[in-house]
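What follows is an incomplete set of chains from the complex, kept in their original frame.
For reference, chains read A and B in written order, and residue numbers begin at 1 within each chain.
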Amino acid sequence: MAPQYAQSLRFRLPPLLFFLQTGFIIVFIFYVDIEQNVQTKQHAFTNYYSEFQDVHVMVILGFGFLATFLVRYSFSGAGFTLLVAAMAVQWAVILNGVESMYHRGKIWINMRSLVVAEMCTASSLIAIGAVLGKTNPVHLLLIALLEISGFVLNGWLLQTFLKVQFLNTIMLLHIFGAFFGLMLSWILYRQGSEQQHEKEKIDRKTGLFSVMGTLFLWMFWPSFNSVLVEVDRLDRGRNLRAVYSTYLALAVSAVTAAGFSVLTSPQGKLNLFHIQRCTLAGGVAIGVAMSAVHLPWVAMAIGFAAALISTLGTRYIKPIMLFAFECHDTCGVLSVHGLPGILGWMVQLLLQIADSDDLTTAVRFAVFHICTLLITLSLSMILGIITGFLLKCNFWRPPQNKKLFDDQAFWEFPHLGGKN
Amino acid sequence: MAPQYAQSLRFRLPPLLFFLQTGFIIVFIFYVDIEQNVQTKQHAFTNYYSEFQDVHVMVILGFGFLATFLVRYSFSGAGFTLLVAAMAVQWAVILNGVESMYHRGKIWINMRSLVVAEMCTASSLIAIGAVLGKTNPVHLLLIALLEISGFVLNGWLLQTFLKVQFLNTIMLLHIFGAFFGLMLSWILYRQGSEQQHEKEKIDRKTGLFSVMGTLFLWMFWPSFNSVLVEVDRLDRGRNLRAVYSTYLALAVSAVTAAGFSVLTSPQGKLNLFHIQRCTLAGGVAIGVAMSAVHLPWVAMAIGFAAALISTLGTRYIKPIMLFAFECHDTCGVLSVHGLPGILGWMVQLLLQIADSDDLTTAVRFAVFHICTLLITLSLSMILGIITGFLLKCNFWRPPQNKKLFDDQAFWEFPHLGGKN
């Protein structure tokens, strides 16, 4: 279905970029302003700014360099992430502000709104991970915008109809992004993908760049999970508890991923893909379960289970997905974000039920909690499928089969050695 | 003019380093002390330290790795940046303290003085970008020290005679550094530079290291532009406004640079050099214009225009500079720092005039503002030319033509594989 000859993006990408960017600027002219009355919560800012930056570093540098692992696709991995993220944060700021615009007439920019926008962007980057290397930047931009729209819609539905707390809806980003990306990848599946593409591999240097991305995600994840935890005067500890829990879950997760990587390897060796990705599973799971985790050992146990699921998933489920379901998942988002996210959701359910005193509350909570997951899963999968069909058409000029996983389709290589 | 045989730096670099370093230590013995009465502004420190670190990361890691893009010059790019920056901050602390030494008898070190020193260093690193690969470390040190002296002098002149605010003078660092470096590069021009030097190119891995430098600059630029914005109790928002404006300008800048890069490419592909550098143009322009920008969409429009100018400049003006004016600009500092800086200056002028109520104030401001630019431009260009002639002599042992853009002239390569 892909075209025989490479087609230039010259009349696809720039018009789309300028159209969207001009549109965003126009929306900003009429509806967006900077929040001024901040001196009352002066102290909150101090915290927020450095934690916001940690999240920013994770999204731009962490996800960006994590995506450089393919041997001939590393410019695209880092460059497209920057491009998509720069566009997506603006879109997310607007979408998240729609309700405020409706009620107060303006969308206000503050630290919190930027952090939320970055998290929506992270969700879209997870979805993109599943189709990395098999799409062009026009696809990626459309995926990001549609995924964020779906994710914000999902959060609004859950908050409005099920009274789910904001923090809990935002932490579903891993599940939403992963299943959206998975469905997308399933629809966009091409003949011949069941064989290993010759360019879909790591070399020593791109592997190391990717490890760098992993480490930035791993190091700053405590900020990611704690930044939106609301702090009240009586329980300042909640924020810190999120930091410590994530820290411990990630430490256990790194150890466990290494252990299972060696254990499941016929030669008894470590697999770089596991170290790059499954070490992060603990951060995903604890993020989703956060509000119910009070003891450090529970966080550690979650980290253990998440890394176990993630490593086994990468080793055994990923090939099955490819051969049985014709779903090629480049970055393994199902095993790294999807399954650990569902694990975190289940742990939260169990802990909440164990904590509740009477049966009625427990059942009530369970029903609401299960609905939350079902809505999120169905919405993400339906939107993923719709997005997939939308992108399947040749109008968007998908890369040729032989140019998959290759920078050359998108980057001026002769000019790399040139004066500019 | 360059020598036929490579000459060792053994009797040039170490004596210069030890002479300067000993001199600095002696100055520190007699005149420099750490400011003690900080407990009154305890809160300010908290902010300052993490923002200082962001600036530090930008200068050392951001500029350092941005300079690693040349395929055979990456050790020099990162290593010389570290060496020059380590020397330059000490010199900048001393120079910026001369006035305080005159009045109070001591130069006081505090967070603010270190941030200012780092910014002066950034200015010198911009100048160095224009001559990267065509000089030796002795040159680079002298350039940095002279550039910083000129920049501090420029700031003093503007503050003393034109009553320009300190923040506005420091943000001229992009314009000063770019034009200083440009003139320097013009004077140091060598025969044969109009042909592409065989080593002046990027490869996949050095390109990626350089993208990493770009990302660090891109991510932390909001701190760079906001750290010196003075905060008063009534308008805490000023600092935050600088953060949000820079953030938005950079996001738009990244999108726009990618768009124009594809649009101006005959093959409709992205150019890595544009993504590495022109995405940053928005940060430069908004930094210069900052004090007059109050609305988020203005920041976004500035980001758009800056990236446009920067991308077109890199694509079309850079070759013209080389062929018509014999000025070879390795890192494209004219298009990345010079032109966006002047754009920011113009926007500031227009916004201030639009904001002022009566004509007299507007005209008065315009005259002062135009003088500011003229003084900065002429001082930077004159000093750049003088520095160029100073460095042209063979005493400083310039690298041979065939060793341009090559680490081998400066790094022990046999020993790389050796025990130490």
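Here is the rule we go by: a residue touches a chain if its C-beta (ideal position, glycine included) is under 8 Å from a C-beta of that chain, and two chains touch if they have at least 3 such contacts.
Just so it is clear, the structure is predicted and the values come from calculations on it, not from any experiment.
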- Identical copies making up the whole complex, of which 2 are given, total 3
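By our rule, only the chains that are shown with their structure count from here on.
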- So, what's the distance in Å between the C-alpha centres of chain B and chain A? 34
- Message: Quick check on the complex: what are the chain B residues that touch chain A?
- Response: 43, 46-47, 50, 54, 196, 200-205, 207-208, 211-212, 215-216, 218-220, 223, 233-237, 240-241, 243-244, 247-248, 250-252, 254-256, 258-260, 262-263, 265, 267-273, 275, 279, 295-297, 300-301, 304, 314-315, 318-319, 322, 332
- Mind listing the chain A positions that touch chain B in their complex? 8-11, 13-14, 17-18, 20-21, 24-25, 28-29, 32-39, 42, 45-46, 49-50, 53, 56-57, 60-61, 64-65, 68, 74-75, 78-79, 82-83, 86-87, 89-90, 109-111, 114, 137, 205-206, 209, 212, 407, 409-412, 415-420
